[in-house]
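Complex shown without one protein chain; remaining protein chains in place.
Note that the chains take the letters A, B and C in the order they are written out, and that residue 1 is the start of every chain.
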Amino acid sequence: MLGDKAFSLIQELDRSQHGTLPPFNEDAVRQALEEIDSLFQQNVADINHLAEDDALVAGIHLRHAALERNKRCLLAYLYNRLERLRTMRWQLGSVLPSDVRTNLCEPELEWFAQYSSTVARYMRSLGDGQGLDLTVDLKPPKNLYIEVRCLQDYGEFELEEGEVVLLSKDSTHFLPMEHCQHLIRQGVLQHVK
Amino acid sequence: MKMADITDDILSASDDDESQVVTAAEVLLKIESLWRTERLSPTLECHQSELVDCMLDQITQMNNNLRRCKKTDLRLAIHRMELERVRYVVASYLRCRLLKIERFTHYLLEKHGELDDPSLALLSPQELDYAKSYAQSIESHFNKLVLRHITHEKLAEFDAKKMSVVPNMNGYVFLKVLKDSPGVLISDQVGENADEEVDLVAGDQHLMMYSSIQELLKSGHVELI
Amino acid sequence: MANFYTSYYPNYFSVEDILASQDRVPCKFEVTVKGLGYLDASSGNEDILPGSKIELPCWMARPLCSSKRLPIVSAQLPVNYRERYREILSADACVVDLQKLGPHFYELGLHLLPITSAPDRPRLAALLTQVLRDRLRPIMDDAQHCSADETSQKIAKLDRLEIRLFRGGQESVRDRERWLDRTAHLLSMAPLLAASNARHKRKRQDS
Partner (left out) sequence: MEAVEEEFLAEREHVQIIPNFSHDKLYLIAGDVGPFVAGIPCSVPLWLAVNLRQRGKCRLLPPAWMEAEALAAKKEEEMQTKVFTKMGSENYMAVAQLLLTTAPHDVPNAHLVRTLIKDIWDLRIAKLRSSVAEFIKQSGRHARLHHLTPMELHSVRPILPSALDQLLRLGAAASGAHNVSLNDSSMA
């Protein structure tokens, strides 16, 4: 059926695990675009002959519906992928893990870089240019100091005022929440009860 | 160091309106309420970036003053704790707004453009910048991968009217009445019955469509809960 | 997650809506469609001839039915929305397996309304509302009560819109439990990172 290739892209998204990005399906995108092109060419040809044969109208309508459908599936495919990328920026920061990068196409990498800098620029502009990091402070604070367990050998970590702690696997520490939020997000430290 | 210097500071909500002088405590209360409203509302509420800036400024000043405090000072821990709370609420509020700005980008840009009263502006200047950049990045992405490959002129357009994601203004919300508001119309979306009128009495709580109370929310007659 | 995100509303990009509008609708062509005979593989004709019956995806059936000049096709309700199923659903909506009947029972139903014949339209419309209304109570109760293990069994017979509601209900219960345990306020690893670590771990164990 017409539109099936483009629709397969949507199915692919639907079946992929929440939050993950399957490899950009360049092939299916290209085929859907080819279908668009061929439907369009046929419609142009038919429109030119409409004067002689008005029975062509129905076909034009039908192909037009398929054109719109293809476009919608293609754009929805792109859009929903960007939404997932967006979430990654907020959760993983401006550097994407390599297994994510390999699944992106070049324009997606460009989009991510641009989005990343839009977010950064916005955060820097807050409070009359003093800046506010919105990727942390995700939960209401309970204490200034929190107990954390180190999940990997991280090495030295500098706190405020030059104080240094050694973060080695399975060591536990009592650290200022404000300073170790990023390490918790990155999975270096685990916040324990 | 005198803590009193910081918080006795009278903050003015807007520079050009001297009658509207508010205290830091009032600003904080207002921000907490804006935060809650933003979290619960189906659409983006008007921006209040002066209040946000004022609070962020307060955080910076307080932080600077605390640097001079001895580590063992009881006040240090308490003030810091409060600062973390304030920072959290501001950050969460702004994050929530960004999420909506990204989702409803085109719709909000259009709405924002339609307003001539700057005090009702939906987006702060920074948010406007963000929204424009976001909208542009999406359109350019669509263009690169799909639209420019389509020869059909009309089909190759980014049709914002058709594509923009629009908030559900009829979404159901919980609310608390702050000031009596008689005769609130609950329009009948379903067309089965006549429109219904409800008298909202201060202190009461209700569950109804956002569209029915949007104006009352703006004027402070109700709050979302 | 903020509330505006949890309540579904269709838009141009919604995967949900695109999936629902892909479902097939039995159609009869009223006019000749030149050059598109290949859509009806069984006919072998170059054109689609009037009277041909083809199941078209809903997104195609809709504009062809409502074409301004004359309808190109006339659509019939898919069997799941016809009289017999309507009776079953009216009798006891709660026992019906909507996953099997759907799984976009409501969404597709909404798409079908404009192309449903006049006498059937109000009946179908009333049915959609009534079925959801009837099924909400058990969905809400199950979402509040069922354990993680029971979830897959509880949602097995739900339509996708219902599953979405169910998950929302379940999430608030979980959230409250974590709050009562005093674990809800603990800062956590980025969920995407945690999920990716878990996948890597599984892979290592598998190999």
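Of note:
Convention: contacts are C-beta pairs under 8 Å (C-beta built on N, C-alpha and C of every residue); 3 or more make two chains touch, one makes a residue touch a chain.
All figures in this text were calculated on a predicted structure; none of them were measured in a lab.
Considering the intact complex, the chain excluded from display touches A, B, C. Across C:V73, C:C146 or C:L161, the residue that sits in touch with the chain not pictured is C:L161. Within the set C:V15, C:I88 or C:M140, the residue that contacts the chain not displayed is C:M140.
The chain omitted from view is touched by exactly one of B:H47, B:H79 or B:H141, namely B:H79. The omitted chain makes contact with just one of the residues A:K5, A:R69, A:R86 or A:H191: A:R69. Counting over the whole complex, chain C has residues 3, 6-12, 17, 21, 59-60, 62-63, 67-68, 106-107, 109-111, 113-114, 122, 125-126, 128-129, 132-133, 136-137, 140-141, 143-144, 161, 164-166, 168-169, 171-173, 175-176, 178-180, 182, 184-185 touching the chain that is not drawn.
Taking the whole complex into account, chain A touches the unshown chain at residues 61, 64-65, 68-69, 72, 139-140, 143.
Touching the omitted chain from chain B are residues 3-4, 6-8, 24-25, 28-29, 32, 36, 39-40, 58, 62, 74-75, 77-79, 81-83, 85-86, 88-89, 92, 154, 168, 170-174, 186, 188-192, 196, 198, 204-209, 212, 225.
Criterion: only the chains that are shown with their structure count from here on.
Put simply, the C-alpha centre of chain A and that of chain C have 25 angstrom between them.
For chain A, the set of residues that touch two or more other chains comprises 75, 79, 138-140, 177.
Touching two or more other chains at once are residues 12-13 of chain C. Remark: chain A residues 1-3, 7, 10-11, 13-14, 17, 19-20, 42, 46, 53, 55-59, 61-66, 69, 72-73, 75-76, 79-80, 87-88, 91-92, 97, 99, 138-140, 142, 146, 177, 181, 184-187, 190-193 touch chain C in the complex. Contacts from chain B toward chain C in the complex involve residues 38-43, 96, 99-100, 103, 162-168, 171, 173. Within the complex formed with chain A, the residues of chain C that make contact are 12-15, 18-19, 22, 31-36, 39, 56-57, 59-60, 63-64, 67, 69, 72, 182-197.
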